[in-house]
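Every protein chain but one is kept in place in this view of the complex.
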Amino acid sequence: MQLVIQSAISGLLIGGMYGLIALGLALAFGVLKVLNVAHGELVMLGGYVTFFLVAVVGLDPFLSMPLVFVATFGVGVLLYLVLFRFVVRFDIDTRIKNSLLISFGLVLILQALAVTFFTADERAIITDYSTAALTFESIRVPFIRLAGLLVAVALSVGLQQLLDRTTFGHAIKATSEDWALASLAGIDIRRVYLVAFAISAGLAGVAGTLIALGFSVSPSIGLGWTLKALIVVVLAGLGSIRGLIVAGMLLGLAEGLASVWLGGAYREIVALGAFLLVLLVRPQGLFGRRE
Amino acid sequence: MLEVRDLEVAYGDLQVVWGVSFDVPERSIVAVIGPNGAGKTTTLRAIMSLLPVRGGTVSFRGKPISGLLTHQIVEQGLVMIPEERATFAGMTVGQNLELGAYAKRARPHRDETMDEVLAIFPRLAERRKQLAGTLSGGERQMLAIGKALMARPELLILDEPSLGLAPVVVEATFETIRSIRERGVSVLMVEQHVEMTLEVVDHAYILETGRVVGDGSSDELRHDRRILDAYLSM
Amino acid sequence: MSKARFGALVAAVSLLVAGTVPVAAQDAEIPESIKVGAVVPLTGPFAGGGAQVERGYRYAIDAINEAGGVYVEEYGTSLPLELDLRDDESDPNRTTAILEDLNGEGVVAYLGGFGSPLHAAGTVIAEKNQIPYMGVATALQALHENGYRYYFSPFPKSPDIAVSVFEMLNALLPEGERPTRVGIFQESTDWGEELGAAWTEQAPNYGYEVVFHEKYTPGTTDFSDLIFKAQEAGVQALLSLPTPPDGFALFKQMGELGWKPEFSLVVRAADVPTWNDLGDVGDGVFLSAGWHPALGFEGIEPMNQRHIDEQGRPADPVVGGSYSLVQILADSIERAGTLDREAIRDAMAATDLDTVAGHITFREDGTSPIENPLMQRQDGAVQLIWPAEAATAEIRYPANE
Partner (left out) sequence: MRRNVSVAAWFVLLAVCIVLPFSSEDSQVLTIAIQTFILTALASSWNIIGGFAGQISLGHAAFFGMGTIITRELWLSGAPLPLSLAAAIVATALFALIIGVPMLRFRGIYFSIGTLALAVAISLTIGNLFPGITSMPVEALRAYTFTDPYFLALGAAVTTVAVAMLLRRSVVGLGMMAVRDDEAAAGAVGVDVLAHKLAAFAISAALAALAGGAFAFFSVSYYPSYPFTAVWSFETILVTFVGGIGTIVGPIAGSAFFVIGRDTIAANFEGFQVIGFGVLFIVVVLLVPGGMVEGAQRIGAWVVKQGQGRKRDVEG
C-alpha cells in the first residue's frame, strides 16, 4: 500500500512538469493557433541555459529561473520574427497544419544546432539540496519535485491572472477568440502574437530548468517531452489554459499507477492508451467546451 | 471625410469589387445598399484593411489609409462594427467595453467614455458582469455599438446592423444611429432594408455585383422609385 | 502529365544515376598505407564511451606508426596504418550503412565502437562482407554464439561479469558483512536480458539471493516505482546496466528518494567522466569497463602518460581496451604477411600477444579468456579494486555510510 501512495505522489509531481510544459504549448496554440512541435526543443535549450548559469556562473538553479525565462523569451521573439510571423498569415486550418510541419522542421534544426554547440553528452545539475525530501512515515516527497510542482502551479496561476486581470491579458484573450474583431478594437495583433509566443518559449525555458534539475538534458530529449505536453493539451481541451496542470497531474498519476500494477515497462503504454480512450469519449478534452 | 476611389478587391484570383467609389462627408450618414453578395461586406473589410486592396485608394480626412494596418486605422478614428459576432462572447460586458477603448486615442478617456456609453445604453450597466455570450440579440447589438463608441470614433462603419434583429429592435438601433450622428460622429452604413435605411441616411449608393450602379440623396431615391427599381431587382 | 512534370522525373533519374561514381580501382603495386575502417559513436547517447574508443585507436596508431608502422612481407616493407573513422551517431542503422561504405573503400579490417547494440549491427555486416571485426565495450555473449567467423572481442562477457562481481564481494568482505540481498534493474534489451539471467543464475552459487528483479524500457524518465519496490524488498546490492542517459536519471532519483544500497554496480553508464556531475549521489558506484591503467600490463605507461598530458587524468577505462585492438590487428597483419582479409582473419584467430590489456588469445567463438576487472568511483577518481593484487585502493563498503 505504501508503494501505491508513493508512486501516486511521484506521478502527481512529475505530472506538474507535464502541465508546465503544456502551459507554453497551449498558450501558443490558444492565441496564435500555432502548434509548435519544437516546444520540447525550447525546453532543452532552457535546460542548457540553466546548466551554463549553474555550472559556469555558479547561480542556484531556482534563482536562475528568471534569467532562463528572459533568455528563452528572447529565443521566442527571434523564432516568431524569423518564422512564425509568416505562419500566422494563413487562415486557421492551414495555420495549424503548416505550423505542425514547420515546427517539425525546426525540431531538426534546433537538435542539430544543440549537438554542434553543446556536444551530445547529457548534462545534469546537482545541488546540495538535491537529495532533500519531506518525509511522512516512510513516504518521501523529494524537495526538488515539490518545488517544481509549486513553480508550475505558480506560473499557471500567474498566466491566468495576466489574462484575466490585465488589459494586455484581455487583448490576448480577445485575439485568441477572434483576431479580426480584436484588430477592429484597435489591438495590434502582431504584438500580441509576438509576446504570447515569447511567453510560451519563456515558460518552456523554466520547465527546462526543472528538467535539468530532476532529470538530465541532452539534445535529443525534446520530442519525448513534447509528446507528453501534446497529450496534456488535448486532455485539457485544445486552447484552454485552466485545466492544464490538473490534466498533467492526471497523466502522471496514470503513469505512476500503471508502473506499480503492470511493471515499469508499461507505464508509457498505459498512459498513451488512457489518453486515446479519453479522446474517444470526450473529443473536446476533459475541461474543454464542446466546440 | 472618407473618400473611396476605384476600389478593387479580390479573394485570391476571384475579383469581387470592381472600381467602387464613394464619399462620406463630415457629420453625415451615408449608406451603401444592395442585395446579398453585392460585395458590401468585402468593401468594408477592405477599407479597414482586413482584406488586401487589389487597386484604388481609400483616404480618411485627406490622408490615404489603404497601406495602414487595421489597428492603425482605428487609431485614426475610423471604427467598424462587423456583420455578426461583433462582441467577444467569452468576456464580460464590462471587459468588452474596456477593450473597445484599447486604442491609444481612446484609452486615456476610458472611464469618461464608459459613463457616456452606459448613459446611452443603461441596460449594459445592469449586465456589466455578465458574459457577452449570454446577452439577447438586441443587447448584443447595443454592446457592439457601445464597444465601438468606446474608441471615440470620428466615423463609425456599421455592417448590416439590422441583420437578425426583431423589427422593434431595428427601429431602436436606427434611432441610436441618428443620435450618434447628432453627437458629431459620421456614419457609413451597409444595409439590405432599403425603406428604413433611406429614412435615416442623407445619401445612399447602390451596389450590385461589386459595382456602384447609382447614387442619390435619400429624398431623391425615396421619391423617385424608378432609380431604385431600375437598379435593384428588389 | 505536363511537360514540366516530365522535367522533374528526368531530374530524379539523373540524380539516381549520378550517384554511380565508379570506385577507384584497387591501386596497383605497393599501397602507401594499410586502410583500417572504424565506426564509433561520436554523437548520441553512447558519445561519452565512443570518445574513449576513438582516443584509444588514435593513440595506438600514432604509437605504431611512430615505431615505423607494420612490416608486410608481401611488399617487403613496413606500411603505416591509416584509420578511416566515422561517427554512427549511436544508431545501429548508421553503423551498418557506414560499414558497407568502408567495405567499398577496401579496408583490411573493421574496428567497432561502444555499446552492444552497435556491435550487434556491425558484426553481421562483417560476417556478410567477410572482413575481420574487432570490438571492445560490449559484453554481449550472444554475438559469439551464432557461428560467426569474423568477430573477435578481447573483452569480458556477461558470464565473466556475473562471476567477477560475486567473487570480488566474497573475497573482500567477511562472511557476515556481505550484501546478500541482490536487486536487478534490467533494461529490456538483448544484453539486459542476457546479463540479468547470468546474475540470477550465478547469485545462489556464491550465497546471494535475488530479492528483486524487474524490467524497464530504455529511455524511461521516472524510476521512482522501481526504487520503492527495491527499497521495500530490502535490496543491499543493486546490479544494473543502464544505457546512458537512464543511468543519470536513475541515480538522481535514488538520491532524491533517499535510497543508497550498500553496494551498486552500474555497468556502462558510469564509465563516462560526466558521471561525476552526480556528486556524492554517484560516488562509491562500481563499474565494469573491462580495463584499468593500474593493471600494470606492458606498454600501459607511455599511453597513460599521453592521456594525462592531453586529458589531465589517467587513461579512461575504455581507452586501454581499444588501444589493445590496434596492437592485435598490427600483430595479425605482420604474422599474415599480406593485406588479404582472409589471411589476416586466420592470423587474428591465432593471436597470442601481450597487450596493454594483458595477454590475449582467442577461443573458437572469438571471445578470449580475460578476467573482468572491477573499479569503484571514489571521490570522482576511478580506483581499481579487483583483481585484488593490482588494486589501487581499498574497497569502500558499505557505500551508504
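The letters A, B and C name the chains in turn, as written, and every chain counts its residues from 1.
Keep this in mind: a contact is a pair of C-beta atoms (placed from the backbone, for glycine too) under 8 Å apart; a residue touches a chain by one contact, two chains touch by 3 or more.
Owing to the predicted nature of the structure, the values given are computational and were not obtained by experimental measurement.
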Touching partners, among the displayed chains, of the absent chain: A, C
Candidates C:146, C:205, C:305 or C:361 - the one touching the absent chain: C:146
Residue among C:54, C:87 or C:271 touching the omitted chain: C:87
Residue touching the undisplayed chain, where the options are C:100, C:177 or C:340: C:100
Chain C residues touching the omitted chain (full complex): 1-13, 15-20, 22-23, 43, 87, 92-93, 96-97, 100-101, 103-104, 117, 120-121, 124-125, 127-128, 130, 142, 146-148, 188-190, 192-193, 215, 217-218
Positions on chain A contacted by the hidden chain, ascending: 35, 83, 86-87, 93, 96-98, 100-102, 104-109, 111-113, 115-116, 223, 227, 230-231, 234, 238, 265-266, 268-269, 272-273, 275-276, 279-280, 283
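The working rule: only the chains that are shown with their structure count from here on.
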Contact graph of the chains (line, ring, star, complete, other): line
Highest-count interface - the chain pair sharing the most C-beta contacts: A-C
Inter-chain centre distance, chain A versus chain C - centres from mean C-alpha coordinates, in Å: 37
Whole-Å separation of chain centres (CA-atom averages), chain B against chain C: 76
Touching two or more other chains - residue numbers and ranges from chain C: none
Multi-partner residues of chain A (at least 2 other chains): none
Partner chain C, residues of chain A touching it in the complex: 2-3, 6-7, 10-11, 14, 115, 119-126, 130-131, 133, 135, 140, 142-145, 214-216, 218, 220-221, 224, 255-256, 259-260, 263-265, 267-268
Chain B contact footprint on chain A (complex, rising order): 167, 170-171, 173-174, 177-178, 180-190
Chain A-touching residues of chain C, taken from the complex the two chains share: 42-45, 47-48, 90, 188, 214-217, 219-226, 228-229, 232, 244-245, 248-249, 252-253, 255-258, 272, 274, 277-279, 281
